[in-house]
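With one protein chain removed, the remaining protein chains of the complex are shown where they sit.
Chain naming follows the written order as A, B and C, and within any one chain the residues start at number 1.
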Amino acid sequence: MTTILQIRDLSVGLTGRSSIIQVLSNVDLEVDAGEILGVVGESGCGKSTLVVAILNLLELPQIFQTGEVIFISSDGKPRNLLKLTGDTLRQFRWRQMAYIPQGSMNALNPVLRVRKQMIETLTQHGMADREADEQIRLALQMVHLNQNVLDLYSHELSGGMRQRVIIATAISMHPAILIADEPTTALDVVTQRLILQELARICRELGITIILVSHDMGVMAQTADRLAVMYAGRIVEIGTTNEVFKSSLHPYTQELIASIPNQSGEHVEGLAGEAPGPWNYPPGCRFHPRCPFVMEICRQQVPPSVEQRPSHWVSCHLFGKEESSNE
Amino acid sequence: MSNAKLISGISLLSLLLIIAITGPEISKAMFPNVNPLEQGAYRQYEPPSIQHPLGTDAGGLDAFALLLNSIWPSMLIGLLAGVIATILGVIVGFTAGYIGKNVDTALRIFTDMVLVFPVLPLFLILGTYLAHWDLFKLSLLLGVFGWPFTARVIRAQVLSLRERPYIDLVKLSGENTFEIIFLELLPGLLPYVGFSLAMGTVGAMFTEAGLQLIGLGAQNLSTLGAMIGHGFSRGVISLGMYGQIVAPVGILILLFLSLYLIDMGLEEVFNPRLRTKIDVK
Amino acid sequence: MEVLLGNLSRMQVARIGTEQIVAYYRQLFGLDRPFYIQYLLFFRNVFLRGLDFGPSFMAYPDTARELIFHQLPWTLGLFTSAMLISWLLGTVVGVFMGWLRRHKLTTLVTGMMVLLQATPNYLFGLLLIIYVGYKLQWLPAYGPYDSGLPPAFTWVFIHSLLLHMVLPMLSLVLVLGAGWAISMRSLMISVLGEDYLLYAKARGLMPFAILKDYAFRNAMLPQLAALAITLGTTLTGTYIIEVIFHVPGLGSLFILALGFRDYNVLQGIVIFSIFAVLTASLIIDLILPLLDPRIRGFNE
Partner (left out) sequence: MSDFLVVQNITQVFGTRKPTFAVDDVSFRIPERASIVNLVGESGSGKSTIARIILGLSKPKSGDVYYKGTSIFTRNAEWQRQFRCEVQAVFQDPYSAYNPFYKIERILNISIRKFKLVNNPSEAKARIEESLRAVDLRPDEILGKYPHQLSGGQRQRVMLARVHLIRPRLIIADEPVSMVDAGMRATVLNILMEFQAQYNISSLFITHDLSTARYLGGEIIILYQGRIVERGETIQVTSKPLHPYAQLLISSIPIPDPDKRWRETLQFAPEVKSSQSQNRERCLYAERCPHVMEVCWKERPPLQTSPGKESSWHVACHLYSGNLKGSSLES
C-alpha cells in the first residue's frame, strides 16, 4: 500500500492572552492510498482540530506549532501542505484534497442555489462551464439525486439530500483524499447508514482515500478499514479496525469499547473520571489519572509510539521497547 | 474583577460626578465677591481671558461658572429620564417577552410604532409648553419617549432566556412565576438593563440638548443643553467664543464615553464563561 | 415679505382682541366647529382631497400644502441622500472592518467609530460649524446657498448650493455611517464564523468570491432590515440639522409654524414625516424577500 499522506509530529496551539494552550500534541499518522482511515475520539479530544490543520485552514487564535503534513501525489512527488500558501494552496484544495463538513443545517450557503455553489467550485478551479455542467450531472447521478435539486436552496433540502449534494461536490474533481468530519452526526440512523455506504462505494469506485472522523464507535466499526484512536490531543493507538476492536492494546481503547452499552443487554461499567480539556492536560501520559494500570513513569514521561504488532501502533508505557509484554 | 474598561469608565464617571457636585462651590471660590450667574454680572461677550476662561455669554454671566453649575442638572435629568425609560422598557419588554402570543404581538407593534414615529415633531409641539417646566416634568417626558429601545432589547433577551431548559427545571422544582421572573430571568438581564440605563441616560441628555438647540428647551433650567442652545442662537460662534459650545458638547461626549466603558466592562464581568478559562470545544 | 406681513397683522389683531375680527378668522379657518368634526374633516381632506391640510394660519391665502411642498425638496434631498450614502458607505466600510478584523488598525478605527456613532448628528454638526465653518473657513456653514444668488440652473448657483450642502450632509452621513459600519462589522464577524464559510474556503474558492457571495450577501440581509428601523430617528435628526444650518426644509418650517401655532402646517409636516418613514420601510420590506430565499419560500 503506497502512503498518500504523512503527518509528522504535528502540534497545534491556541493563543490565549498570556499563554499558548496546546490543543494537538505531536500527532504522527500515515494514510495509505485508497483506504478508509477512521479517526475516533470523544468530543474535545482535538480530532476536528486535526482535520482543520490537515486542510491548512487554521485561523487565529489557532496556530501551527510544529510538524509537517506531507502529501504524496500520484507522480510520487512529496509536498508539505503546511508550506503551501496563497493561490498555490487554493489550487491544491479540492483538486487533491476535498472536505465534507458535518451534516448541519448551515453547511451550504443559505442564499445561493445548489447549482451556483457546485458550479463555482469547478469553474473557479479553471474548468470551462460546459465541462463543469457535465461533471456535476455525473456526480449527481452517482449519489442518486435528480437534477432538479440544483434549483433548490439549502433550507429546502432534507438532511440526507444535503449531505449527498456535498458528497457530489466533493467527488466532482476526483480528488486524491476526502476528509469527512462527522459527516452523519446530524442525520437519523437510516440516512446515516445510506450516506456511509454511499460514501464508501463511490470512493472505492473512484479510488479516493477517505479520512473519516467521528465519535461514534459503531460508525467506525461499520465503515473504517483502519482506526486511529485519539485522547486529549494525542493519538494513543493505530491499527486495523478488527485489531482495535478485538485485541486493542491501549487501556483507554479497551475501556472505551467495554463501556459501550452493546446489544446483549448485560451490565457494562462506564469510564470513571472526566476527559481533561486542553487547559488542564496532565503531564506525561494524559490518560494516567483514569488509567487502571497507571505506573510512576506514566505520570512523568509521555509514552513513545511503539509498533507492538505489525502496523499496530500504541503509545503506552506498558509497551516500552525493553518491556516484556505482560497482561 | 480587574477589568480595564470597567475601571477607566468608573474613574471617568466619578471624575465628572465630582466636578458636577463641587461645581457650584468651585464657581463661588473663583468669583468671590460677585455672583457669576446673575444677569449682567459682567459685560456681555467678554472674550476668553484668565479671569473668564470661556468668556461671558449674552446675559453677562461667566460661561465657565455657568458650565460648572449646569453639569449636575443635566446629569440629573439624564439619570431620571434614563431610569424612567429603563423601568418602562423593562416592564413592556418583560410582559411582551414572557407572556408572548397576542400580548407580545400587540406590544411589539406598539413599540415599533413609537420607535419608527419621528418623535421630534411631538417634542416640538410639547416644546412650547416645556419652556416653564421644572426638571422632573422634563425628565418624565424624556423618559416616556426613551423606552422603546429598552423594550426591544429586553424583549429579545427574555424570549431567548424563557426557552432555556433551566427555566423548565426550576418550574419543575416548584418555583412560582414570581420567583422565575425575579430570581431566574432578571439576573440574566442585568447586563442588558445596565446597557439600556446607560444609553437611556445619555440619550435623554442629548435629546434635551437637541431641544435647547432649536430653542425649545426649558428656559428656566441651566443645563449643558441650555448652554449649547443659547450659545448657538445668540451667534456665539460668529463672535469667536467657541469654548461656550465646545465645552458642554465635550462634557456630554465624555459622559457617554464613561457610561459606554462601564457597560462594556460589566458585559465582560457578568458573563461568567469569559471570566475563567477559554472553553475549547 | 408677503408671508411675514401676513402673519404680523394677524398677531396684532389677536393682541388687540377685537371680538369680531377674531371671530371672523375663527370662522374662516373652521375653528368654530366642534373638535371631532374638525378632526374628521381634516382626515377627509388629507386622504380624499389630495393632502389638503387646510389653510395655513400664518401665511393665509397660502394653504399648508403649498408651504410644505415649497420646503419639502430640501428635507427630501437631505434625508434620502443622507440615508443612502451613510448606509452604503457604512456597509462597505463595515465589510472590510469585519474582513480585516485581526489588524491592529481595525480595532483602533472601530473604537473611533463607536464614539462617533454615539454623538448625535446635531452636536457633531455644531462642531463642524465651529471648526470647519468658522475656524478654518473652508466651507460655508449658514443657509442653503449664497443669499445674494437668485435660484436658477446656472453653474454658479448649483456650485454654491453644493458647497453649502457639504457640512449638513457631512454631519448626518458621518454619524449615521459610523453606526452602519459598526453594525455591519459585527454582522460580518458572526457570518465569518459560520460553517459554510469554512466549507467555501476548503473548496478553494477565490477569496473575493467568498467575501462577495458568502460573507457579504449573508451579512447584508439583517443590515438592510435594520435600515427600516432607523428611518424615524434619522428624519428627526435631519430636522435639527436643517435648523442649525438654516436650511429651509420642513424642520425650519416646523419651528416657524410652531411659533405661530399654525396647527394645519404642523399636522401636515407630522403626517408627511410618517408617510415618508412608512413608505421607505415598505420599500425595504419588499426588497428583503427578493434577496433572502428563506423568507421568499414560495417554491416550497
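Keep this in mind: a residue touches a chain if its C-beta (ideal position, glycine included) is under 8 Å from a C-beta of that chain, and two chains touch if they have at least 3 such contacts.
These figures come from a predicted structure and were not determined experimentally.
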Chains in view that the hidden chain touches are A, B
Touch assignment to the omitted chain, from A:Val219, A:Ile238 or A:Cys285, lands on A:Val219
Among listed residues B:Glu46, B:Glu175 or B:Glu268, the absent chain is touched only by B:Glu175
Missing-chain contact, candidates B:Glu184, B:Glu208 or B:Asp263, resolves to B:Glu184
Note that chain A touches the absent chain at residues 42-43, 144, 158, 160-161, 164, 188-190, 192-194, 196-198, 201, 215-223, 241-242, 245-246, 255-257, 259-263, 265, 267-271, 274-275
For chain B, residues touching the missing partner are 164-166, 168-175, 184, 187-188, 272-273, 276, 279
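We adopt the following convention: only the chains that are shown with their structure count from here on.
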Residue ranges of chain C touching at least 2 other chains are none
Listed in rising order, chain A residues that touch 2 or more other chains are none
Listed in rising order, chain C residues that touch chain B in their complex are 114-115, 118-120, 122-123, 126-127, 129-131, 133-135, 228-229, 231-233, 235-236, 239-240, 243-244, 251, 254-255, 258, 266, 269-270, 273-274, 277-278, 281
Seen from chain A, its contact residues with chain C in the complex are 52, 55, 57, 60, 89-95, 98-99, 101-102, 104, 106-112, 116, 120-121, 124-125, 152-153, 155-156, 166, 169
Touching chain C in the complex, chain B uses residues 112, 115-122, 124-125, 127-128, 202, 206-207, 209-210, 213-216, 228, 232, 237-238, 240, 242, 245-246, 249, 252-253, 256-257, 260
